[in-house]
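Only one protein chain is missing from this complex, and each of the others stays in its spot.
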Amino acid sequence: MIDKSFVSAEAAVADITDGAAVMIGGFGTAGMPEELIDALIARGVRDLTIINNNAGNGESGVAALIREGRVRKIICSFPRQSDSHHFDAAFRAGKIELELVPQGNLAARIQAAGAGLGAIFTPTGYGTLLAEGKETREIDGVHYVFEHPICADFALIKAQRGDRWGNLVYRKTARNFGPIMAMAAKITIAQVTEIVPLGEIDPEVVVTPGIFVQRVVAIAPSATNLEQAA
Amino acid sequence: MIDKSFVSAEAAVADITDGAAVMIGGFGTAGMPEELIDALIARGVRDLTIINNNAGNGESGVAALIREGRVRKIICSFPRQSDSHHFDAAFRAGKIELELVPQGNLAARIQAAGAGLGAIFTPTGYGTLLAEGKETREIDGVHYVFEHPICADFALIKAQRGDRWGNLVYRKTARNFGPIMAMAAKITIAQVTEIVPLGEIDPEVVVTPGIFVQRVVAIAPSATNLEQAA
Amino acid sequence: MNRLTRDQMAARVARDIPEGAYVNLGIGLPTKVGNYLPQERDIFLQSENGLLGMGPAPAPGKEDWELINAGKQAVTLLTGGCFFHHADSFAMMRAGHIDICVLGAFQVSTRGDLANWHTGEPGAIPAVGGAMDLAIGAKQTFVMMELLTKQGESKLVEACTYPLTGLACVGRAYTDLAVFDVGADGARVVEAVEGLSIDELRVLTGVPLAA
Partner (left out) sequence: MNRLTRDQMAARVARDIPEGAYVNLGIGLPTKVGNYLPQERDIFLQSENGLLGMGPAPAPGKEDWELINAGKQAVTLLTGGCFFHHADSFAMMRAGHIDICVLGAFQVSTRGDLANWHTGEPGAIPAVGGAMDLAIGAKQTFVMMELLTKQGESKLVEACTYPLTGLACVGRAYTDLAVFDVGADGARVVEAVEGLSIDELRVLTGVPLAA
C-alpha cells in the first residue's frame, strides 16, 4: 500500500541538504507553506536557491529563511515590498544573489520544466533590462526572448486537502504556484490542512494529481492563520 | 448582462467560413462535439484546416466532415484507425493534406498558443522522420526540436456543464483536449449537456474559466450517446 | 484648469471599459478603477494571482487572507468567478485573452513604450511582478498617471529615460490633465480638462501632440 503521508514537517524535509534548489509556493503569505519552511530552517541547511514569487514578508516563512542566512540565491518576480526588510538588508549587504524574473516568465519557465520542454521563446521582457544579453528571435512579427525552464530538487507547497496517493485540492487564491511547482520539482512536499481517505476527493476536481506529489503532511491551521482567515 | 449561451449549434457556428482553422476536441468520440460538427457540415463551408487528435471514426463527427469533402488539411497524431476509412480514402486520393504530429507535441503546441509563447523546444520526435528538416538544439545534453504553437480561428469542444459566463466542467476522459483548445482558439464554442445558473459550478472546480469560452450551446445527449454512456 | 483627482481619473477610465471586458487592474492607482465600474455591467476583473470575477473588498473583519488580489489586499469573488493556477493566469495575460489592462507608469513615450517597474536609481531594489506580462500581453494597455512629476516634468515623453517595461505596448494614457492616444503615429490628445488647450499641453509635455 502506497501512503505518501509523513508524520511531521520535520520528517518530510529531512533529506533537503545544503545547496538544494527549493521551490516554495505562495503569493505573499497565501499558499506559503510556513510550517514546512520552519522545519527547513530548523534543519540548519545553507546555500539554498529559493524559487518563490516574492522574497519574504515580515518575519515568517521565506523572510525567516533569509533572515537566518540560509539563502544563497533567490529567483523571484517581486522581492521589494513594504515588509521585505530581511531580503532588502541581505541584498544590500551583498549576502544574497537575486535573479529577477517577470512573473509570467517565472510561471511559464516552471511550467516548461514540469512539461519536459528544453526551452521556450517568451514575449515578456523583450527590449528590457531583464532580457539583456539573452538570445531573442522574431517570430511572425513579434519579438521573443529565449528562456530556460526552472527546475528544482524540492518543492514545498501548501494545499487544502490531500490523500495518501498525493492528490491535492487547494483553497481560493492560495492555489497560485502550487500546481506548477509540484510538476517541476523532483520531490514535492505538500502541507495540507487535512489528509482525507482515498476517494474522498472527487476525481473530477483533483487539481494536482498524485503523480506530482511525493510527500503529504497534515498541518492543522495555526491560531494565527485561523485568525487571518476568519 | 453577459450571456454567452446560444440557442442552437447552427447559430453558434454561423460565422465559420471557408478556409478557417478549426480545433475540434475529443479523443476518438469521447469529448467530440458531434452536434457542433453536424452544424458546421450543414453550413457547407470548405477548405477547413482541422486540428484534432484523430482523423475521424466511423461515420459521424470529424469522419463525416472529411466524408463531405470539407477538410483541406488535418493536423493530428493518430489518423489511421480501424474505422478511419473516410480519412484513408481521402488521403489515398490526395484530397486531404496530413500534418502528422506526435500527440504530446500536439498538446504542447496547442498549450503554447494558449499561453502566448513564440515557440518551444520539445524533446519528442528528435531523430525521427517527423522532425526532418526542423531546427534542433542540444540543451544540457538533451536534443530538442523547435516547434511553433498551433493556433486556430475556432475551437469546437464538448463539456459537461457550462454557465452564461462560459465557465466549463468536463466529464471523465471526455475532458482531453477541451481545456487547452479553448485557450488556443480565437473563438471557442462549447457544447454542453446542460447550462446551469451562474454560481452553480463551484469556483474551485471550474476547469475552463469563462475567459476562454465565447459561446455555449446546450445539447441534450442524443439517444445514441445515452446508449453509449449507459 | 480643473485637474482631475485620482478618483476622477479612475472614474474616467471606468467609462471606457465596455460590458463583457476582461480587465486586469494594476497595483496602486489602477485598482481604484474597480470602484467606478457600473454594477449593471458584467465586467470581469482578473487578478494575476489566480482569480477571475474579482469582487469588492470584504466588510472589515470579514477578510479571508487566502482570497487576495495582486496587491495582497483582501477581496471577494463574484458569483460566477473562479480560481486557477499561476500558469493559467499568466496565459490569460500573455496570449491576449485579457481585453484591457490598466497600469500605473513612471513614463510613457509617444510611441507607447512604458516604464513603470524600476527607477534605475543606484541602490534601488527592483521588483517587476506581472507588469511586463500585462503590458505586452493584453489586447489594450491603458496607463493611468499624473501627467507631471512633482518637479513639473512630463511623464509623457519622446523616449523613456527609466528602464522599460515593454516596447510599443501602451495604447492610451489617462492623466489628471488630459487623455492621450499613443502609438506608431505618435501622441494624440483625446480630450483635455476644461480650460486647457492643446498648445498649453504641448508646452507642458514638450512632445509633439496631434489634435
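Some points to look at:
Chains here go by letter, A, B and C, matching the order in which they are written, and residues are numbered from 1 within each.
As a convention for this text, a contact is a pair of C-beta atoms (placed from the backbone, for glycine too) under 8 Å apart; a residue touches a chain by one contact, two chains touch by 3 or more.
These figures come from a predicted structure and were not determined experimentally.
Within the full complex, the chain left out of the display is in contact with A, B. Taking the complete complex into account, B:27 is the one of B:6, B:27 or B:154 that touches the chain left out.
Residue A:114 is the one among A:33, A:79, A:114 or A:127 that touches the chain missing from this view. Residue B:180 is the one among B:40, B:151 or B:180 that touches the chain missing from this view. Taking the complete complex into account, B:172 is the one of B:95, B:134, B:172 or B:186 that touches the chain left out.
Mapped onto chain A, contacts with the missing chain fall at residues 1-2, 113-117, 163-165, 167, 183, 198-199, 201, 203-204, 206, 209-212. The omitted chain makes contact with chain B at the following residues, 27-31, 53, 77-81, 87-88, 91-92, 100-105, 107-108, 110-111, 122-130, 143, 170-180, 207, 228-230.
Just so we're on the same page, only the chains that are shown with their structure count from here on.
Distance between Cα centroids is largest for the pairing of chain C with B.
More C-beta pairs touch across the A-C interface than across any other pair of chains. Mean C-alpha positions place chain B and chain C at a centre distance of 35 Å. Rounded to whole angstrom, the centroid-to-centroid distance between chain A and chain B, based on C-alpha atoms, equals 33 Å.
Counting only residues that touch two or more partner chains, chain A has 108, 111, 122-123, 170-172.
Counting partners per residue, chain C has 77, 83-84, 87, 90, 93-94, 137 as the residues that reach two or more other chains.
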